[in-house]
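Of the protein chains in this complex, all but one are displayed in their positions.
Moving on, here comes chain A:
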């Protein structure tokens, strides 16, 4: 049971932190339409966060709700993967982070729609439509930027290279993941990784980008609560009000 709660929280943390990052761009998108799309994705992810957290809180039965989980935990309690907490950078950085995440998310959520846990299956089914759209959009933009001007190509390639080391964590399973695989909930790592690599490779081919080596060294730690220096600042901003006025109703 503890493993399942931990697993649910990880999914919620991934969605919440990425949603927070995308929300930072509200009003700053490169075009009005992009601005709306980014905030739409942020809202989708926030909705998914709430479903993961609610289920986790229910299983935990310790009186924590979605808000407590989001606002009353510190950086080391968050188990999101390192990729989602990376800074927005330029638009190529933002969209590459999104594309790497969406590709994983799409295959991952797709696999969860067939998992053994009914509640998780429901969450996955609700999310899959959104995630399918996210992936379609971010893949499309990667192709446009990669196969755009020499400058956009260079920026997109730089983003691809820079964020690559954070992508290994999706497939680096620990005891919690393995327990969930054994319980028939989580998809096995290797097939998921193969799907991820194949899709990224397809899109990079179309975008005239060079895919970094799948065997490159990969950063890890997010799932264990060991984060990059960015998460603390993100949480300080996100949690400020609840920390200043704990327990206030809103």
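Rule of thumb we're sticking to: a contact is a pair of C-beta atoms (placed from the backbone, for glycine too) under 8 Å apart; a residue touches a chain by one contact, two chains touch by 3 or more; residues count from 1.
Here is the rule we go by: contacts and distances are computed from a predicted model.
Novice: What is the protein name, per UniProt, of the chain that does not appear here: "1,2-phenylacetyl-CoA epoxidase subunit B", "Multisubunit sodium/proton antiporter, MrpA subunit", "CRISPR-associated protein Csd2" or "Phycocyanin lyase alpha subunit"?
Specialist: Spelling it out: the chain absent from the display is recorded in UniProt as "1,2-phenylacetyl-CoA epoxidase subunit B".
Novice: Among A:140, A:161 or A:202, which one touches the chain that has been omitted from the display?
Specialist: Missing-chain contact among the listed residues: A:140.
Novice: Out of A:8, A:22, A:37 or A:96, which residue would touch the omitted chain in the full complex?
Specialist: A:37
Novice: Where does chain A touch the missing chain, residue by residue?
Specialist: 31-33, 36-37, 40, 133, 136-137, 140, 144
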